[in-house]
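All protein chains but one are shown in place.
As written, the chains take the letters A, B and C, and residue 1 is the first residue of each chain.
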Amino acid sequence: MKPHENHGDRLSDRLSVEALDALLDLHFPQLRAAGKLIVLETVEADGVHVRLKASDTLLRPGGTVSGPAMFMLADVGIYAAILSIRGEAALQAVTTSLNINFLSRPEPGDLIGRVRLLKVGRRLAVAEVDITAAGGSDLVAHATATYALPPG
Amino acid sequence: MKPHENHGDRLSDRLSVEALDALLDLHFPQLRAAGKLIVLETVEADGVHVRLKASDTLLRPGGTVSGPAMFMLADVGIYAAILSIRGEAALQAVTTSLNINFLSRPEPGDLIGRVRLLKVGRRLAVAEVDITAAGGSDLVAHATATYALPPG
Amino acid sequence: MKPHENHGDRLSDRLSVEALDALLDLHFPQLRAAGKLIVLETVEADGVHVRLKASDTLLRPGGTVSGPAMFMLADVGIYAAILSIRGEAALQAVTTSLNINFLSRPEPGDLIGRVRLLKVGRRLAVAEVDITAAGGSDLVAHATATYALPPG
Partner (left out) sequence: MKPHENHGDRLSDRLSVEALDALLDLHFPQLRAAGKLIVLETVEADGVHVRLKASDTLLRPGGTVSGPAMFMLADVGIYAAILSIRGEAALQAVTTSLNINFLSRPEPGDLIGRVRLLKVGRRLAVAEVDITAAGGSDLVAHATATYALPPG
């Protein structure tokens, strides 16, 4: 899919990694309070890559990443991907549903979420996320989610 | 559904609220580290009721309960419901998938998760959770999840 | 939940079983072409009950109801439930996502879908469906779906 072509967005309108990262700071202050838990790595043509840092103890009981932490990585990653296409007009986007499959237990360490936008429509956006260990290729989890986009 | 009748479990074998709560303490130490975030309220014939306490600041950016916190409430509640039927034999149960719909923005305050077991089979258990504000009747979120049960 | 109270709908505005059934005939001609595959049984305060007839051979390879047939029962049932609240204004509602869990293999015979509306908002409706054998209480399948509602 090429979401930005479908909807009149041009690459030149799209936000830089730095601008996106600043928007995430604004929108999810709790992710940054304890140090940056989730970092935007790259912006791709049809999504983004995000990283969950290994340092936080609350998210890693028993040394492994918890389900809620992977949920959060997927949720924040998709939000960032929508902003990368729609810019600040989409700041009020809200998650309406999220489906996650847990596939294998991750090793201790950072996790990478590779977000692919499946649809960015007028009212809804849908995306999927492959979650792997940083440096690994086996899937740890896979999520699909829908966001409602603000009118206008 | 009457899961305990389907699988030879008798009510007299089932765990008390206190015994279940102690198992949750053991299994999810991180839920208890910062004070009890999630409390088991009641054990029903086909599930349990769990409460997410309003006090924790990390889970409530901007005064409202975050998506990951509701994910955790559903996930822990279903785990407790499975233990209420299967007892300690199911301690190694793991979430394989979770689907959550966010329906309305909750008011500040505790949330209640009402877990209903849909199936407790030999290898898989499936349950759903109605999440409301404590004292309210409108749904804030609704989740469905599958757990893989340990063999034997 | 009481969806019609939440949105200014009054019971007196709501469609009768007969009126709803006629709308389903109009909207899903293929369901009726080979005899009525899916029949509206009752309209409840927060949903409807629908029945999948046992007669159709295509839907019942090997004597048991197929997955796609249960998908269709859930999908049509939720559509009917939305119409029961919103009336003809919602005829253009479309399914945006559907999640189904298959819990046990049904005996040959009719299936009943009990639809409960979880939310009927301005832009989205969410509902769940318990599917059982007619006359049975064990769940055969459970579905949750989201419909996008027409603007206005």
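Keep in mind that, in the parts below, contacts are C-beta pairs under 8 Å (C-beta built on N, C-alpha and C of every residue); 3 or more make two chains touch, one makes a residue touch a chain.
Only a predicted model underlies this, so the values are computations on that prediction, with no experimental measurement involved.
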Which displayed chains the unshown chain touches: A, B, C
Where the unshown chain meets chain B, residue by residue: 96-97, 99, 123-124, 146, 148
Contacts of chain C with the absent chain, listed as residue ranges: 28-30, 33-34, 57-58, 61, 66-69, 71-72, 75, 94-102
On chain A, residues whose C-beta touches the chain left out of the figure: 1-2, 6, 99, 101, 103-104, 118-119, 126, 128, 137-139, 142, 144, 146
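Definition applied: only the chains that are shown with their structure count from here on.
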Whole-Å gap separating chain A and chain B, where each centre is the average of the chain's CA atoms: 26
Whole-Å gap separating chain B and chain C, where each centre is the average of the chain's CA atoms: 28
Computed distance of Cα centres, chain C from chain A, in Å: 34
Residues of chain C engaged with two or more neighbouring chains: 99, 146
